[in-house]
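Of the protein chains in this complex, all but one are displayed in their positions.
Here is subunit A:
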Amino acid sequence: MSSIKCECGHVNPEGTDICQNCGRPLSAEEKEKRLADMRYDGAAIRSMTHKRSIVDKVWNFFSSVKIGVSIIIAILVAAAIGTFLPQVFYVPAANEAQAAQYYEEHYGTFGKIYNALGLSDLYGSWWFMALVGLLGISLVVVSLDRGIPLYKSLKNQRTARHPSFMKRQRLFGEGKVADPDAVMAKAKEKLKEERYRIKEEDGAILAEKGRWSRWGPYVNHAGLIIFLLGVMLRALPGFYVDESMWIREGETLAVKGAPGLFIENKGFSYEVYSKDNAKEVFGEAIDRVGTVASKYQTDVALYKQPENALPGSTEKEYVKDYSIVVNKPLKYEGYSIFQMDFKLDELKSMTFALENKETEKPVGELTIDLANPEKEYDLGNGSKVRILDYYPDFSGFEDGEPQSATPIPNNPAFLFKMFTPEKPEGETSFVAIRQTLEPLGENEYRMAFQNADTRNVSGLTIRKDKTIPIISLGGLIFLLGVAQSSYFNHRRFWIRRTEDGKLLVAGHTNKNWVALKRELDKAAEYAGLPKYSDQRDPEEAIDANTEGDSKA
């Protein structure tokens, strides 16, 4: 690795812009500039010193801010494209074929192409995740590449800087004063009052404050890296549970994804705002909109398997009662159970009467539990009804066979065999809602529908996310880092006495120059420092007559 020796004798690594000892410009580029490039305090960042090996080349690629911003823009554009149409997980489709059909049916050719290109699952695609991964690598590399040299440079900075360094600062002033030492002493006093830390070296002062704000970018990058690591952890088994289940009123079921937990649905309620129960001010809106839901609530009891339970035992220990509503999940042992969905008035049971078709005289009644139908119902006096087949969600006939679309009793149908003293060999009847078929010839008896009971069904989601503490920590560190670099400033003043009795003053801040000038004004006025000027873009210099004279 080559190095550059400065006039002052200090040896700087290759790629250094400003001598780390005295502040003279070193690189040809830097010498050309009217104002010093104070990024990283002119220190050589790693990507400028190591350029040989493949590792260096990869490192230099990721350390480039240009590349970093390009990755950010690529993610931004991709994310936007993903909002053109609903993503596949918001679409009612159980599989890829259904999804393809949905996109084509609803969004035409555009939808077909969108889905075919994989844009309907853009955020889960390998290339989107790869982009986020590249951003993560870039964050790590760029922080190390710049953070470490900057830290070293600021830690080892010298108090006395060469006049060429000071002249090339944005705020610079020089002039003769009567008693340089007295002026410097007073300036020191005032800057101390402004809470600057002062370092002195024969005839030179460095006043500095807020250096820690320079670490803000690296802190927030570290937070983002932790956040991304947390998200990656979710792919490991055991860190992340995401299940959903339907549970009917009155049922007790094992909680999906949470071994050993059981939940009983004690009742689901759905409420809407009405003029009677809502505040008067809502009246107009209720009239205009019609139905506005006010509450979805599932009352549950939670049970758990005792710790010493034998495998396969159904023993349950009561834990607690809870009312799950939206925004208030049931939380237990790291699991959260959310109110996510519901179905009102699902059929629970149906009651039929076995009766003689001619006389309409009932032989007896039977009630079928639709979730758990019995095989045979004995009506006494030699009459019984057998269920030959049950189609909970009857959807029509295929090749003469009745079909059930789902196992949910949305549209129950039965194939009954009715036994009566008159017909001991039995009569067969197919009964669906508003439809009766007698496939094996005319019957004497029929099953007459009497009534049905319904119940509500709650849709619950079960989550467990062990990565939340890591993700939260990452988010917190990010926020602290952003605040650190946004709301605090690194300010420095250099004051130096020259051999010919002149005073040089220079000031630098990483941002908010208005406030820096205000503080320098105070010190200059109090101590009688030479007048300074803002050397940036003289053609845009503040015109005294224009408004906004930045005296704020």
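Simple rule for what comes next: a residue touches a chain if its C-beta (ideal position, glycine included) is under 8 Å from a C-beta of that chain, and two chains touch if they have at least 3 such contacts; residues count from 1.
Everything that follows uses one rule, which is that contacts and distances are computed from a predicted model.
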item	value
Among "Cytochrome c-type biogenesis protein CcsB", "Phosphoribosylformylglycinamidine synthase subunit PurL", "Sugar ABC transporter permease" or "4Fe-4S dicluster domain-containing protein", the UniProt name of the subunit that does not appear here	"Cytochrome c-type biogenesis protein CcsB"
Identified contact with the non-displayed chain, of A:S313, A:N512 or A:S533	A:N512
Which residue of A:A79, A:A130, A:A405 or A:I433 touches the chain not shown here	A:A79
Contact with the hidden chain (one of A:E32, A:D202 or A:E284)	A:E284
Omitted-chain contact residue, chosen from A:I4, A:L134, A:M232 or A:M340	A:M340
Option touching the unshown chain, where A:R46, A:K348, A:R463 or A:H490 are the choices	A:R463
Touching residues (missing chain, whole complex) on subunit A	39, 65-66, 68-69, 72-73, 75-76, 79-80, 82-84, 86-87, 89-90, 106-108, 123, 242, 273, 278-279, 281-282, 284-286, 288-289, 292-296, 325-329, 336, 338, 340, 461, 463, 468, 471, 475, 478-479, 482-483, 486-487, 511-514, 536-537, 540-543, 545-552
